[in-house]
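Only a single protein chain was left out; the remaining protein chains are all shown in position.
Presenting chain A:
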Amino acid sequence: MAKHQSSPESASSQDANSQDANHTLEPFFVLHKAQPQATVVEKVSRSGKGRKKGTKSSPKSPEKSKRTTSDEQPSNTLYEQWRFKAFNEIWSLIQSNIEGVLRDINLKLFNEVLQWVEDSFSEIKSNVKLSSSEIQQPYPLVADTLFRKIPTAFVLTKNAEFVDDIQTFCDLGSHLKSNRCHVANMSALDFSLKYGIGGSVRSLLRQLHSEPLDGKIADMFTLAKWYCENNNKPIVVMIDDMECCNADVLGNFIAMLSEWVMKIPIFFIMGVATTIEAPKNMLPSDALQHLDPCKLTLGTPSDRMNSLVESVLVEVCYCFSLGHEVSVFLRNYFLRHDGTITSFISALKLACSKHFSLESVSFLCLCMLDQDSEERWSEKFVYLPESMKRCILNLHSCKREKNLQGDVGSIIQLLSDLKASQRCWSSVVLCLFEVARHSKMQFLDIFCEATDPEVYCMNNSDNSSKEHFKCRDKNSTERSSSGVASLTRVIHTIREMPVAALSNLLDKWNNHTEEMTEINEEIEKLQSLLASVNEGKVYEENLHNIRNRKSLSVLSGKGNSPNEKVAMLLDAMIRKYMKSIECMTLHEIICFRDVDVLRSALIGDPRKTIQLDLLKCHSYLSCSCCSSDAKSLSPSMHDTSIMYKLAQEYGDVINLYEWYQSFKTVLSSASHTPRKRGRPSPASKKAKPSPASETEALIQARFCGAVTELQISGLLHMPTKRRPDFIQRIAFGL
């Protein structure tokens, strides 16, 4: 790493700003050091004003609210603090859901592993009983080949993207540690050729020792000595990605540990990404013979994604939700761009953070977490500043609401409606997911369709709801027709389900729709109908005993099979309750819709961005001296931009001399044309009247500087020995 400055006084920003910065460049210095904690505490205690200010960060606090008059308004900083607090709370809730879901998916596997470790450890302990001194001696060697085998669990991850399983192995390690095991998490870096087997042993000891090694030799004797002090527990060595390890180093490590396995009971858990044959193909035979393998399999990535969608995107949708375009973007990002659940979660967190940083009223989503909504909202909203009330009423969704009263009561009612609507939406989507499990559909596809406001508009004959929402893009018609593909498939699945599965499905629907009385009643009727069918009674006889209902009754139609009736019920639920959040008033509080912001933050795409910056420099510099036409060249433009635009005229190699001549021509046109007076640009400072030789030298210097900058950007390659007069272009097209 670079040389560092240990004394902050010797390195200052003044040096960096000086004219000799190029010659006295310091690779590393401390810009600012925070004050020690004690000093900060003393300062806060002296100024009571500061401390009081620190407590007034929540809209729930009544003391400040009482003092706040209509003229005093909370500063933007305070709103930022509220939004930051809201983000932390909401993301904590989402994060805990994610962790819980991923843990539950793997719990069965974790228990299998634990059982295997405990059984194997018991067997080893029952066969071998050694004293501490015997453990620490490498001799006599264990001669019996059978007992030199190290119990090894190969966990087939079935996932080419190993990053998703890193957390799985961490969780497994925590699970084993909490169940009386010593655990060492090792990675491919610990089995690299550079550090050899010594690095592997050092890494193993570092993780098992609670204290730093501090000069102790990292070898098996140290491990044996440590084990004597910490015995009666198995040592589990987890290697998360076995196939990335160096085969020789790993083989030697296995061989070395096999010599000690009866004295120090070690177990291997190795992650295998490709096939179960991979260890056989990778490890040397003498290492393989020391392993006593067993095979375990992780859940598939699609199962994990389905569980995530269900528990994270749907079950907490009432406090944070995604708009349709954002949902589609995230789905495509997962399916086509990256394919890892880790990236999906990162994108979700980014969307959440962007929502709370960009939407001024987003802090109000904390209200959605309250159980007793309306009463507590009334207490809080009375003290909400007028500016914030105006902000709420100026939201786009409020403006389209024709009969909206501007009072607090209306806002509270709208929030209450929003929460109720989201809960109903969530229940219906969960019911859809239950059906999707039968046909192994992706929940993410259903989620995207469920968030589509056009699907809701299409399903509703109410014209007013259609007016509220305008088509977003030209392909909306096409999108609408294909957008209901998953929902149609779900309905079709119900029609083909056997009666037993249908009954099971209705039981689950009953759980999801507990708060929806109307739906619940219909489900109970269908359950009794199915029970009758199971008992062999003719179902038509029961129809006469069931009252007709106007709203959702699907049982009035004679001759409909139970499957058809269930399908009709689901269709009715979708039409009535699956209202996209973007159709609701005040959805901006909890719904993030800015897909462009998310895309630019998530996918940097420097290859395209840097080239665009050079080709369209005027859009960033906004100088008056340059033309706004992207294709034109003017001498006042940035040198590197001129050079890059000229380079577009060449193929994969650029003749240096011709390039220089073109550049010179562009710059020389400045001396023949009058320059516009306006905002000064960097080029204008350089174009001073000078003798011809100085101008030539200056142009050459500018040319070389621009070529260097293009090289630093990675757009050019150094000339080869074969063609020293030509530079090679590397990046083509956007």
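Keep this in mind: a contact is a pair of C-beta atoms (placed from the backbone, for glycine too) under 8 Å apart; a residue touches a chain by one contact, two chains touch by 3 or more; residues count from 1.
Here is the rule we use: contacts and distances are computed from a predicted model.
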item	value
Candidate names "microsomal epoxide hydrolase", "Regulator of G protein signaling 9a", "Origin recognition complex subunit 2" or "Phospholipid-transporting ATPase"; UniProt protein name, chain not shown	"Origin recognition complex subunit 2"
Among A:Asp303, A:Glu401 or A:Asp613, the residue in touch with the chain that has been omitted	A:Asp613
Touching residue (missing chain; options A:Ile254, A:Leu444, A:Leu602 or A:Cys625)	A:Leu602
Hidden partner interface residues of chain A, rising order	1-2, 4-6, 21-22, 25, 27-28, 30-31, 33-34, 36-38, 41, 161-163, 166-167, 189, 193-194, 206, 212-215, 338, 340, 342-343, 346, 350, 600-604, 606-607, 609-611, 613, 617, 620-621, 638, 640, 656, 682, 704-705, 707-709, 711-716, 718-719, 721, 724, 727, 730-731
